[in-house]
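Structure record follows, encoded as C-alpha cells.
Some chains omitted; the rest stay in position.
Chain naming follows the written order as A and B, and within any one chain the residues start at number 1.
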C-alpha cells in the first residue's frame, strides 16, 4: 500500500501537507465508528439539547419515523472527526463550509465512515500554504450516504520550493436550494404536538428578517469540550494539549461551539427540529474555556416541502461570547466583531399549520 | 394554542410568574425523553453509585426483576428536569418535597414525560412573590405513572399590582405511610447475596435512631454538575452561566447533591437498594464547585412489606460540606448549620432475614 503517510521508518502520522493532495483524489478516512445510545446520552449531557425528535422515540414515532434518530450534529461531528487525521493536522485555518446536506437519518447501531474527494487546490501567493477544497461524504454500514458537505481549509506546504499546482477553485452554491433539501422518508408533522415539543410557534410564525435572542448562556469548561471532541475521534492536538500554544490555552473545536449554539437556540426555535442543510459557516473567532457562550438567530429564508406539515426555515445561527452587544455580528469594517465565535447558515425542518 | 408563554412576537420562554398559575391547572411539560444504557453509564460515571440492583442485570434477575432498572434517582431527575421551564425559571427558592412515591421501575428504552397539577397557591405578605404547590407525575410511554411527588416553590410575581389569589395550602402528609409504599412487582430478596451486594447488614441490623457516617467524600467539579444537570434537560440558568451571579459562581442543581449523597451512603447502606418514597427534603444551603461533599444518615423508622425478604427503612440523608462536625444538622437556633447542604427524608427497600 503506497501512502502519503508512510515515510520509511516513520510510524506516526505527520499529517498531509498541501503538496500531498491531488485533484480528484478520493481519501477513505480511517476508523469507522458504531454509534449507540451511549453517544446520544453523552451528546445530551454535553449540550443543552432538547429538540423532541431527537429526545424521544415516542415523539419520533408520532412524526412518522421508526424511532428517534441520532442528533443531526452527532452525524456531522462523527463524519467530520474522521477527516481530521488526513486533512487538519497541518491546517492553519478551517475556512468555510458549503453545500452540506443531511441525506438519511443515522440510527443507534449504525456504523459511519467518511470519504473525501479533493475538488479544489489553490496555492497562496506567499508560497507557504494553499487552500484545499474537499467534498466529504458520510456513509453508513450499507454504503448509503448520510451526509455530504464541502469544506475548505488552508494547509501548510512541507516544502516551500515545490511548484504550485494548477489552481482549481470549485464553483459552490451560495446556499442549498430549497428544492434540494432531503426530508427523511416518512417524516410527517401533521399531528405535531407543540406542547410536548416545548413551544407553540410554527413555521408560519417566523418571518424572514426576524431575529431571535436565545437568552441562555453556558460557560465552557476544558473537560467538556475535550470529552466532546474525543467522542468524535477528532485528534487535532490544539484541542487537548495545553502545551501546544504559547499561552497555554486549548483551542476549542469549532464543532463544539456549533452544538452549543444549536442547543441554546431551542429557546425560541424549539420546533426547528432537524438540520437538513449546511449552507455556509465561519468560525469567526476562537473560543476558550471560561467563555460564556450565547446565541442568536436570524430567519434568512423560508420554503415549503412536499412532506405533510413540514416546512423549511433557513437560519443564521450566531454564537457570541458574553458581553457582546445584542445581535452582534460585524463591525463597520465588515469584519466579524471579536465577540463573535460562529456564523452558521443552515436549513431546518419545522412543523407548519394544516 | 393559548399559552402563558406565547406573548405576541416573543419567541423565547420568559417562564411563568406567580400570577400565571391557576389552582387545578394541569401542565403537560415539554420534551419527552427516552432513556437508555447511555444515561445509566453517565449516572454511574457522575456519582459513585454502586447499589447492586441498579448495577447488574444478573443481580436484578436474582431479585425477581427482568433486568436492572434505571436508578431510582435517574427517574426522579428526568421527571423533575422537565418541570423546570414551566416552574423554575422565575423561582427564587425550592422550598420542599412531600408525598413522593416511586410507582413502577423505569427500564432502558422507556420514554418519560411529566405532568404537574397546581394544588396550592399562596401569595407572600410582601406582595412580590408567592408559593406554588404542585403535584408532579412522571409517566412512561404507556401512560403508566412511574413517580409522583409534591413540590413547592417560591415564584416571583411579574406584576406586583395584581391581586392575590384566594390562598389554598394543601394538606400534606408528614411522611409517606409504610402501607402506601409500592414495592416493584416481583421483587424478592429471599435469595439475596450480601457478598455480591457489598455489605452484610440486613434490615434487622438497623435500629431507629442509629446514625451512620458514610466516611467518603467527593470534591465537586463544574463540568460534572453541568453534565448531570443537562442530562436531565434541566435548563435553569444559574447552573450553567457563570455570569448569572455577581460572584461568578454557578449554583449546583440540588438534585446533584441528592445523587452524590445517596451514592456516598452506599458505604454503610449498601443494602438500601431502592428508594421508593420521598417524605421530605430541604436544600439547606447552596453547593458550589470546589466543595467536598460528605454524607451521613439516620434511621428514622422501619416497616415490613408484603414482598418476600423485603423490608423498608426510613432514612434521613444529610449532605454536608467538608469541615462539618460529625452528624452536623441544626444550630441552637434550630436553623440548618451553614455546612449542611441537604436534609432528605426517604424510604428505601432492604433485604431482611428469613
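Convention: a contact is a pair of C-beta atoms (placed from the backbone, for glycine too) under 8 Å apart; a residue touches a chain by one contact, two chains touch by 3 or more.
Since the structure is predicted, the reported quantities are computational estimates derived from the model, not experimental observations.
J.: With 2 identical chains placed here, what is the total number of copies in the full complex of this structure file?
T.: 3
Quick note on the criterion: only the chains that are shown with their structure count from here on.
J.: Measuring from the mean C-alpha position of subunit A to the mean C-alpha position of subunit B, what distance in angstrom results?
T.: Measuring from centre to centre gives 36 Å for this pair.
J.: If we count contacts the way the header does, which residues on subunit B are in touch with subunit A in the complex?
T.: Residue positions touching the partner: 1, 3, 5-6, 11-13, 28, 30-34, 36-39, 41-42, 85, 108-109, 111, 113, 141, 221-223, 226-228, 230-231, 233, 235, 237, 240-244, 250.
J.: Where on subunit A is subunit B touching in the complex?
T.: Result: residues 36-42, 44-48, 50, 52, 55-59, 68, 108, 194-201, 205, 212-219, 221-224, 267-270, 292, 322 of subunit A touch subunit B.
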